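Every protein chain except one is present and positioned as in the full complex.
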Amino acid sequence: MIGRALQDVDVTLAPRKARVRSMRRDRRRALYWSYFFLVVFAVFFLTPPAYMLVTSLKSSAEISAATAPWTVARPTAANYVELLTSSVYLTFFRNSALVSVLVVAVTMVISTLAAFSLSRMRFFGSSALATGVFLTYLIPETLLFIPLFKIFALLKDVTGIEFLNHWWVLVIVYPTLTIPFCTWIMIGYFASIPKELDEAALIDGATWLQTLFLVFVPVALPGIVAATIFAFTVAWAQFLYPLAFTTSTDQLVLPVGIVTTLIKGDVFNWGQIMAGALLGAMPPLVIYAFLMDYYIAGLTAGATKG
Amino acid sequence: MYPADGPPDKALADRWTWDAFLDAARKCHKAGFPFGIGFGTTADSVDSAGAMFAAFGAALVDRKGSIAVDSDATRAVLDYAKRLAAVMPPDVFAWDDASNNKWLISGKGALIMNPPSAWAVAKRDNPKVAEQLWTFPAPRGPKGRYQPGLNYFWGIWKFSRNKAAAKSLLAFLSQRSSVERLVVASGGFDMPPFAGLRDLGIWSQVAPPKGTLRHYPPSGDQIVSVSGMPAPPAIGVQIYTQAIMTKMIAKFVQAGDSASKVVAWATSELEGLMRT
Partner (left out) sequence: MLRRRSTLGFFMALPLIVVLGALVVYPAGYSLYLSTLNKSMQRFVGVSNFTFLFTRDTFWMVVRQSVIFAVTAVFFKAVIGFCVAHFVHNTPTRGQRKWRGMLLVPWVIPPAMSTLAWLWLFDPSYSAFNWLLQRFGIEAIPWLGDPYWARFAVILVNVWFGAPFFMIMYLAALKSVPEQLYEAAAIDGANWWQKLWYVTLPMMRGIIAVTVLFSLIVTFANFDIVRVLTAGGPIDQTHVFATWAFKVGIEGNDIPLGACVSLFMLPILGAAAVVILRDVGRRGAEA
């Protein structure tokens, strides 16, 4: 390699300058093409949400007239007002918020404890458990919703507690979707914390739980925030479990509520549906807007820490 | 049929057959405003297909529960559907319950098979289309004039704790005055199941145009039937929800399968439905 570099030096100055200049031109061309394609893909990715916004500002008459789908001639906030003053829609929002917050709390407690235990402590079957957690992802919710439905019905016969058709049954099932991934994220973060730190804490007389809360949690905070955001987003967006387990209007969560109640038989009100869908997408979007870096960092922890 | 309050025109009613329907569909298609009968898997499509099957006398499962789909009547219906689909928009096979409403209200279509919800929405969103809409009975086929319908009913659970109160509520709701209030509240959409209750004034009153719903209540030789008849209820329900009839039509027309293949497929599906 050094020999070849010396060979380069032997060449006269002019060609080398040409090579440098062409390299800069190459980089600039690559940059322009990159920006061009980025714009194309940005348009592709952002068109549906933009269209949702445009449609949600239209009155029903304007939508039916179908003169110019991509622009609003007479914007109106009527759809939003109708939704936000409708008790049905607000019930959906409240149910979704309750379910999501509770699920996040449950998930974070269980995942943090389990991640700490799996990354730091050894007990009989701990490595098998770590693989097992990943393997549960192979059992998709689309397999489990049927037996779970039956199990809840059976539990009602046995215990008398009505699980089905109550929003809190979702708080029981959603954690199965969030815990594996959150545990995985946090094992990654915890594993990267040097062992000297907990040894130092232990020498100072801390118990394991104190080590967890006073040493690990602050250091792994980005991972914890990312896991929290992930759990919230997944819980908020769930469609199949609530569709299968809740039917009464006052127990529905947002995604199912919008799809099943705003679409009444054969009368669609697309302005309201789009407004409802956009409002339903707001919480994850808002959280994402403020905490984007944590979210991305947490997701990609696996990519770099392996 | 038209104008609303004119004397019943028997000659016109006799001429209004599925063949005349096809003729009109061809002419409207040529004029650029086709008919729109959905052949998807939702209720509206299954209702329309059921009426067609019944009008031609094609039953999937007979009254005793035996599979009867392999018949000349079935082949006749499939053939007819193919000729009709040729003059309708190509995506009728994916229409859901709202598609035909939207088709009519957008001004693109000339006819749909639907209760008055389409007219009611048009009145709100596109009055110019609404004032040109008219509701009238289904065409007559070789075996009769079948009107698609879906009955809803109220019941009292065996284990309910206040049966007397429930019964008196139901009795009250079945009174003519209550029925009238329900029908008026729905803008004429709800249809009382008993012939004696079908002379309420609302259908003649709503406008524009005046009399547009006058012929919505079934009368004369119309037979209201549920798609899947005369199959026993448990099987009929599955024929309906699994949309066997519209899928048969779609297979014959869109996928181009032969009639024998379609009948064989339907037979195997029906056998599946009869499993216990």
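Should a chain be cited, it is by its letter among A and B, assigned in written order, with residues numbered from 1 in that chain.
Here is the rule we use: a contact is a pair of C-beta atoms (placed from the backbone, for glycine too) under 8 Å apart; a residue touches a chain by one contact, two chains touch by 3 or more.
Everything numeric here is computed off the predicted structure, so don't read it as measured data.
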item: Hidden partner chain, touching residue among A:Val72, A:Val88, A:Ile110 or A:Ala206; value: A:Ile110
item: Contact residue for the chain not shown (choose from B:Ser71, B:Ser106 or B:Ser174); value: B:Ser106
item: Hidden partner interface residues of chain B, rising order; value: 40-41, 89-96, 99, 102-103, 106, 108, 238, 241-242, 247, 250-251, 254-255, 265, 268, 272, 275-276
item: In chain A, positions touching the absent partner; value: 1, 4-5, 30-31, 33-35, 37-38, 41-42, 44-46, 48-49, 51-52, 55, 63, 66, 69-70, 109-111, 113-114, 116-118, 120-124, 126, 129, 132-133, 135-144, 146-151, 172-173, 175-176, 179-180, 183, 208, 233, 236-237, 239-240, 244, 254-256, 258-259, 270, 273-274, 277-278, 280-281, 284-285, 288-289, 292-293, 296, 299-300, 302-304, 306
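Basically, only the chains that are shown with their structure count from here on.
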item: Touching residues on chain B, where the partner in the complex is chain A; value: 44, 97-98, 100-102, 105-106, 114, 117-118, 120-121, 124-126
item: Complex interface listing, chain A residues touching chain B; value: 60-61, 63-66, 263, 265-268
